[in-house]
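Handing you a structure now.
Up next is subunit A:
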Amino acid sequence: MQIMSLFPEWILSHGAASIVIIPLLLAVITAVNSSARLAWATVLGVTALCAFTALGLLLQVMSFGPIHYNMGGWAPPMGIGYYIDGLNAPLLLLISVVAFLCTLYALPSVVAEVEPKKHGPFYAAFLISLAGLLGMVATADAFNVFVFLEVSSISTYVLVAMGASRDRRALSSSFNYLIMGSIGATFFVIGIGFLYMQTGTLNMMDMARLLQEIGPGDRVVQLAFAFIAIGLGLKLAMFPLHMWLPGAYAYAPSFFTAFLAATATKAALYLLLRFTFTVFDPNWDYIAIAVMILLAGMGILGMVAASLQAIFQNDIRRVLAYSSVAQVGYMLLGVGMATTLGLTAGYLHMINHAIMKGALFLAVGAFWYRFGITQVSDMRGLGKTMPWTMAGFTIAGISLIGVPGTVGFVSKLILVEAAAENGWWWAIGVIVATSVLAIIYVGRMIEQAYFKPVPQINDRPVRRNEAPLAMLIPLWVLALASLAFGIQTEWLMNLAEAAAQVLSAGSNTVIPGGAYALPAPIGGH
Partner candidate 1 sequence: MTDKQKSDQQNSRKQGSGKQNPVLSPLEIVERAEAHPAAVPFLWLGSKKTQRNFIYIPLVGMIVFSILGFFYPVSKPAPWDFGFSYTVIGFVGYSFVVLSAWPLFRLLSRPENYYGEDDSVEEGEDA
Partner candidate 2 sequence: MLELFASFSPAFILIAAGVLAGFIPTSKSGSFISKVLMVGAPALALVCINVIYYGQTENTYLGGQLSFAGIELTTLRIDSLSIIWGYIFCFAGILNGIYGLHEKCKITDTSALIYTGAGVGAVFAGDLITLFMFWELLALSSVFIVWRGGPKSYPAGMRYLAMHILSGVLLLAGLVIYGRATGSYAFNNIGLDMPGGWLIFLAFGIKAGFPLLHNWIQDSYPRSSVTGTVILSVFTTKLAIYALARGFAGTEILIYIGAVMTVFPVFFAVLENDLRKVLSYSLNNQLGFMVVGIGIGSQLALNGVAAHMVSHILYKSLLFMSMGAVLHRVGTIKASELGGLFRSMPYTAVFCMIGAAAISAVPLFAGFVSKAMIITAVFENGHLVVYAMLLFASAGVLEHSGIKVPYFAFFAHDSGKRVKEAPWNMLTAMGITAFLCIYLAIPGTYGGMQYLYGLLPSEVAGAAKYNPYTDYHVIFQMQLIMAAVFAFALLKRIGFYPPERRAEILDFDWTYRRLGLSLLQWGNAMWSRLGAVIIYALRGMFGNISRRLYQVFSPAGALSYAAPSGIAAVLIAGMLAVTLFVVYFL
């Protein structure tokens, strides 16, 4: 492998741990840093390093198969193990790349939105949140998952609350999120507790092996599944457990909303997949039924209800937030089919949604930055006053609708195919119907921007005032990605297919001793 030689040795051997530990350690230094510029530069460096490491890990997984890493050399089940395979490696890359882009964007945005003396702690909290997300994705230890879940959540509450200098409602939203997030985390840890009670281990692979021995009939395991599913369902904003989400997205600082929307629910969804399909056994009757009724059913309900709700919102970010809930519905629907194609569709939509929603929220942040716009009705004439920002917004918006040539279309197409394969014709109907709803709520904004006249101030139309480059670049990177991956579909498809293979291989292929069957190498295609 030629490309692997580009990566230093330590990334290949210790990347799994360092990607989590580096942001965590540097968070401490950032917190006491008095210079906002320096804090920002640190974060930028860290996120770049994380993205680089994640790329290295992904390539390594693609060419050599899953990575096992034992913390401090202690082998699981005694020590804490990290485990990177085709399912979580793409997600690590996604999270750290989005973090990098958002940091780039943060430079002007944070200056405008956060009190100057709080910049250091703000960036520190961001790093902690990032470390938490990366940790919960990378770790193979169930309790470690909980720890990182809490690490990322608590820092997220803080960050959402920091939006208060822009809008005081951030405080109540953060409080809401705190209550509900804590309930979710509690449910999750209760579930883990039950599993520990039955298996006596916290390592996920070990747990899967022991659960196979216990078999499907055990009531405590069933209870554990219910708690874990609901706890994670809350974190990933499964309808109707999404009520924390619109508030948190609407009032958090702009750049953090984009980061949150693109990554947080995705990490939780990953955990749900990991637990449902590889720790538990999807072939067990109750898991199969729960997956179908709960995930697919709630997914469908969420798609319809949240899309409708999005139409009636006035606040741009709330529109996008409800749209996020609806998009989570698409992912759950794909996952709920429990077929390889369905899982591929769900996973692909997860990545794609991160790309387009990230772009949308970045653009919305730029609207606020320049003109203080938060309402849909205020978007009048943005096509003229901020043409580049609005163009990026439009590209991501049409991708959200699912216009051919964009990523949104690819994942919807595969979702439709998967539904057709399952014979779920009604689901196709719902997908089409909610796409029409998406046309309405995205179209409403685009119409305001392009077809309404530029507002007048003192009888003179508002002058063109484009967002700074630090905002435009990340926005356009994501917008172009949503076009590029919509045309060059193979790369993401391969990643998603590999992830789906890991999932549909399930826990049956767990070899005693904790080694997974290798997913098909992706690079070979």
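Simple rule for what comes next: a residue touches a chain if its C-beta (ideal position, glycine included) is under 8 Å from a C-beta of that chain, and two chains touch if they have at least 3 such contacts; residues count from 1.
If you want to know what made the cut, all candidates are chains of the complex that A comes from, given by their letters.
Just so we're clear, the structure is a prediction, and the values are computed from it rather than from any experiment.
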item	value
Result, touching chain for subunit A in the complex among 1 or 2	2
Residue numbers on subunit A that touch candidate 2, as the complex places them	169, 171-172, 175-176, 179-180, 183-184, 187, 219, 222-223, 225-227, 229-230, 233-234, 240-241, 243-244, 286, 289-290, 293-294, 404, 410, 413-414, 416-417, 420-421, 428, 432, 436, 489-490, 493
